[in-house]
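Data block below; observations after.
Removed from the display is one protein chain of the complex; every other protein chain stays in position.
For clarity, chains are labelled A and B in written order, and residue numbers in each chain start from 1.
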Amino acid sequence: MTPQEIHDGLKARFGDAILDFKADAVTEPWIRIAPDRMKEVGLFLRDTPELQFDYLMCLSGIDNNDGTLGTVYHLYSLVKKHRLVLKATVTKDNPQTQSVESVWKAANWHERESFDLLGIIYTDHPDLRRILCPYDWEGHPLRKDYKLPEFYNGMKVPY
Amino acid sequence: MIETAARGTTVTASPTTSSGRALRTEEMVLNMGPQHPSTHGVLRLELVVDGEIIVDVIPHIGYLHRCFEKHAEHMTNYQQVIPYCDRMDYVASMSMDFGYALAVEKLLGIRVPERVEYIRIIMAEFQRIASHLIALGTYGLDVGAFTPFLFCFRDRERILDLFEMTCGARLLYNYMWVGGLSHDLPPGFVEKAQDFCQYFKPKIKELNDLLSYNEIFIKRTANVGVLPADVAINFGCSGPMLRGSGVNWDLRRNEPYAVYDRFDFEVQVGRGEVGTVGDCWDRYIVRVREMEQSLRIIEQAIAQLPEGDVHSAIPKRIRPPVGEVYFRTETPRGELGYYIVSDGSTTPYRVKARSPAFCNLSVIAEISRGAMIADMVAIAGSIDIVLGEVDR
Partner (left out) sequence: MDQLLQKLISSDVLVYLIIAVIPLLWVIPYALFAVWLERKVSAHMQDRLGPMRVGGWHGWAQTIADIIKLLQKEDIVPTAADKRLFTLAPFVVFMGSYAAFAAIPFSSAYIGSGVNIGLFYIIAVSSLVVIGLLMAGWASNNKWSLFGAMRSAAQIVSYEIPTALALLAVVMIAGSLDLQEMNRQQSGWFWNWYIFHKFPFVFLAFVIYFVASLAEVNRTPFDIPEAESELVAGYHTEYSGMKFALFFLAEYANMFAVSAIASSLFLGGWNSPFGDFLSGPLWGVFWFLSKGMFFIFIQMWLRWTLPRLRVDQLMYVSWKVLTPWAFVCVVGVGLWVLLG
């Protein structure tokens, strides 16, 4: 199925949770979803027989440099052989996105990484803690306005 | 560091009360710590064990996090990111470069000369053999067989000689640039490559005789760490982990990139020959057989190698249009994906590397429950992680 058809199907089903659809994006079209409805959209995408998006290729966080953070989902279907890109945008003041860990277990560690490096909080995640940085690190390094701290546990950081 | 709480049940049966209740023992938390001969790098596996049986595994990663993604955002151009890509999976650097170069070329919309495509595939397949040799050799070492390790490294040396001939480096090549290659093949490379292919075929047989079908090795790895296919797909596993579980999925065949669709090779899938489908032995034998298939691809590529200039398509200034791309390739460990976002300038805005070992490692807790500590080593070895890639 083409992304246009998938978008139409999603719009019919979820209505206002589907916020945007950029069909002419470089290099492939994407659909913007409301961040607090990710799980039901994910379940629908995974379980519908025509879609069967059973493989989460990648889940990345991104800092859009305009006060918002985003999560980008790249989905694939091993059975149907089609791909889809979803985006969920949140503000820095309230960076809460619903977790899709219960839909695709691959998201478990990817969401932890996104939380660790960008500070996006995934609600309903069973174990949201830092994964790459030390557990008591302060700050979210991949944000565009991140400043390296002077000291960490008494050690000078830029040494 | 904030540690996870140690688990333990504290009640032991009192000797004065006789009850039909079984003696409850305390579970021990054992650290297969960051420094350990078998964790293939700085990986900390917190094992909650009951005697020798593992109740839970909690992996802690991040010891080798070198902020690849942050560095990439501060490079002055897209080509400068390539040495950083090398250093993610230092055991299979060619494959990391390959993925990134292809991703940026897709974003730019440029095509590279045929010669470049063929040489890239030859290098990637040699790299696949070299990486699998490390995986198999160290796996034997984990299980206690010391000799195959040396044999595999001896053969890997010959591949590294080929790489050194071409680009001067043995481990971190910076070879595949966006739009071309850093060096063309030197004279004599083709003959040496063909010599290697002839030399290596009996060596695979030697490895099979020594290790793969050894009774003790089979006892250590068959029926251990069984990964069912649906669990593998849900966790995002790829590469030999996914194929070992019986799923016939190889990006070189199912989503061909470069010129892989011109070559004839078989995708190796685990069939549960000596145990259950998806056990450690299946993943191991998939890697051994993939080496044979890589030799086939190399021979075909060398036979079809066209002439051309490898530098002709390298752009002077890489300024991709505003947009993003997600491109994935098949590295020896699995599916490597690069998600590159461009804001129209010469500096990348966001480069996310989705490494195969990161996703493969996340499944370790699922497949190790109920195994013994000695099996833990076998399972961790069969996942074939390289911490540089897991942590980036």
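As a working rule, contacts are C-beta pairs under 8 Å (C-beta built on N, C-alpha and C of every residue); 3 or more make two chains touch, one makes a residue touch a chain.
Everything numeric in this text was worked out from a predicted model, so none of it was measured.
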(request) Report, in label order, the displayed chains that the undisplayed chain touches. (result) B
(request) Tell me which residue among B:V57, B:A72 or B:L211 touches the hidden chain in the full complex. (result) B:L211
(request) Could you tell me which of B:I58, B:I110, B:A145 or B:A365 touches the chain that is not displayed? (result) B:A145
(message) Contact with the hidden chain only, please: which chain B residues?
(response) 28, 30-31, 36-38, 52, 140-147, 149-151, 154, 210-211, 214, 216-217, 219-220, 372-375, 377
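In the analysis below, only the chains that are shown with their structure count from here on.
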(message) With centres defined as the mean C-alpha position, give me the chain A-chain B separation in Å.
(response) 25
(message) For a test of understanding, state which residues of chain A touch chain B in their complex under the given definition.
(response) 25-28, 54-58, 60, 62-63, 72, 74, 78, 81, 85, 104-106, 108-110, 117, 130-136, 141-142
(message) Under the definition above, what is the set of chain B residues touching chain A in their complex?
(response) 1-2, 61-62, 65, 67, 69-70, 106-107, 231, 233-236, 247, 249, 254, 321-326, 328, 335, 337, 339, 341, 350, 352, 354, 358-359, 362, 391-392
